[in-house]
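Report on the following structure.
One protein chain omitted, others in place.
Note that the chains are named A and B in the order they appear, and that numbering of residues resets to 1 at the start of each chain.
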Amino acid sequence: MNSIAKYFSDIFKGISSLWAGMRITGKYFFSPGAIVTQQYPENRATLKMEERFKGEIVMPHDANNLHACTGCGICEMNCPNGSIEILTDRVANAEGKMERVIDKHIYHLSMCTFCGLCVKTCPSDALAFGQEFEHAVFDRSKLTKVLNQPGSKIRKEAK
Amino acid sequence: MSSNIFDFATLTGSIHTWLSGMMSSGWVIFTEMVLVGLVFLLMYALVGLFLVYLERKVCAIMQNRVGPNRVGKWGLLQTIADLIKLLMKELIPIRKSDPLLFNLAPFIVIICSFLAMAALPYAKGLQAIDFNIGVFYVMAVSSLSVVGILLAGWSSNSKYSLIGAMRSGAQIVSYELSVGLSLLAIVVFSGSMQLSTIIESQANGWWIFKGHIPAFISFIIFLVASTAEINRGPFDLAEAESELTAGFHTEYSGIKFAFFFLAEYMNMFIVAALGATVFLGGWMPFHIGNWEGFNQIMDYIPSVVWFFGKTFFLILIIMWFKWTFPRLRIDQLLTLEWKYLLPISLFNIVLIAFIVLMGWHF
Partner (left out) sequence: MSEEIIKDVIVGEQEDYIINMGPQHPSTHGVLRLEVCLKGETVKYLIPHVGYIHRGIEKMCEANTYQQIIHLTDRMDYLSAHMNNEAVCMVVENAMQVKVPERVKYIRTILNELNRLASHQLWWCAFGMDLGALTSFFYGLRDREMILDIFEESFGSRLLHSFNTPGGLMHDVHPNFQNRIKEFIKYFRKKLPEYDQLLTGNVIFQNRAIGIGLMSKETAIGYGVTGPSGRGSGFSCDVRKIAPYGAYDKVQFNEILATEGDVFARYKVRMAEMWESMNILEQLVDNIPEGDFTAKMKPIIKLPAGEYFQRVETARGELAVYVVSDGNKSPYRMKFRTPNFSNLFVMNEISAGCKIADLIAISGSLDLVIPDIDR
């Protein structure tokens, strides 16, 4: 007798546990408001990444096309995977002394792991993270970028 | 009663007379067969594609997603796009497979589901063949597809496929019993195996209401067992993508895969239609006893709408199962059948026979 009672109580327990699960999915089926998917390409205009989002490394330039990079090469040294190459030049400054300036700050986005060491270690805070994230290109070479804009100069701090 | 339901027999009858006026009777039959075949082909494709779309939308909403929404309005054309993609895909020949059986299997599966469609009554008077053993025919034909599945698993010469096919064999053979017994319940109630008679017998109420609790129990058993018979979750052990990658159709590609895929959805349609016909009155509108006024109002809704409404209701329930439950293990699957469903339905049949003998049903 006991086993028969157990047989039926098993059935009812089973069915009620199944029903509990069906209630959850059913609840969401009838509440489409719970949909969390973002409509990505459509919401591009309103989509705003977090300000700290690590999308790529950029070198901020101000309105006069000036940046802060001295070409010291510390970022290149600190990058764990060689994503940064610094090419420097020597030019004469106002006093006629030869001075090291950045020629090309080459950044390989394809190799960067966004560890943030270059941004953190740059002594003159010349680098920052950009929020751009749509990096898909057809050619790998397009992922190699020169961060200092053409014609830009180093910002001279007032001594 | 229910005289003002539009009878499609008048429409088909007028087509028949019109054709008979033009050609000899042999040609009339031939033309009609071609016509019916074309209509079914079209319907098969449309319903199948729509079901795929529906499933993706339903599961998406249950999972707090949007589902297909790129191709066409609300993604309605998504499955058509998928079909075109599948048509264009390469058919990969499998080395060391049995080419004849390998190519035959998808056709067996799809033909079986196609055959079953012929006997379903879609509306009043709209039925290709009204067999006097309709219930038996649909069951027999739809369970034939296991042959195709077994062949697919065997001939692809892949270990995963073979396991999937063997599981499927064990599963369908055992669940066939419960499906049959639960349908038998209604056959006992209505005293006929002819689908049109079964429907007519529900003119004053559907069997699920008229047949007391036993009819309801057989309805539940039918739902569970037929879900298992068509290899759908939570009984999709033959495909079990987390265990067997894709089970019996692992090695298929392109349109042959699409055949399996479409047949799976059409099988779902067929069992839902059969369940709707047998338990929920098919195209018969919702009637209560002899409340003439109420019944009249219900009759204004066309019988096609009733049929498809009920069918899709059952399909939604089957989908609800799939997207809620985890998959069973093969031995648990067989335990469920042999220890629970089968004894219960056997007992149920006896109970129903008793009820019918005593004339306790309405």
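For the reader, a short list of remarks on this structure follows.
Simple rule for what comes next: a residue touches a chain if its C-beta (ideal position, glycine included) is under 8 Å from a C-beta of that chain, and two chains touch if they have at least 3 such contacts.
Here the structure is a predicted model, which means the values were calculated and not measured.
One of B:28, B:240, B:258 or B:352 touches the chain omitted from the figure, and that residue is B:240. Among A:23, A:100, A:140 or A:153, only A:23 touches the chain left out of the display. Residue in contact with the omitted chain (choice from B:124, B:287 or B:327): B:327. Residues 59, 62-65, 159-160, 163, 167, 233-234, 236-237, 240-245, 323-332 of chain B touch the missing chain (whole complex, contact as defined above).
In the full complex, chain A contacts the hidden chain through residues 13-14, 17-18, 20-21, 23-25, 36, 50, 52-54, 78, 80, 113-117, 120-121, 129.
Criterion: only the chains that are shown with their structure count from here on.
For chain A in complex with chain B, the touching residues are 11, 18, 21-22, 24-26, 28-29, 32, 34-37, 39. Within the complex formed with chain A, the residues of chain B that make contact are 58, 61-66, 320-321, 323-325, 340.
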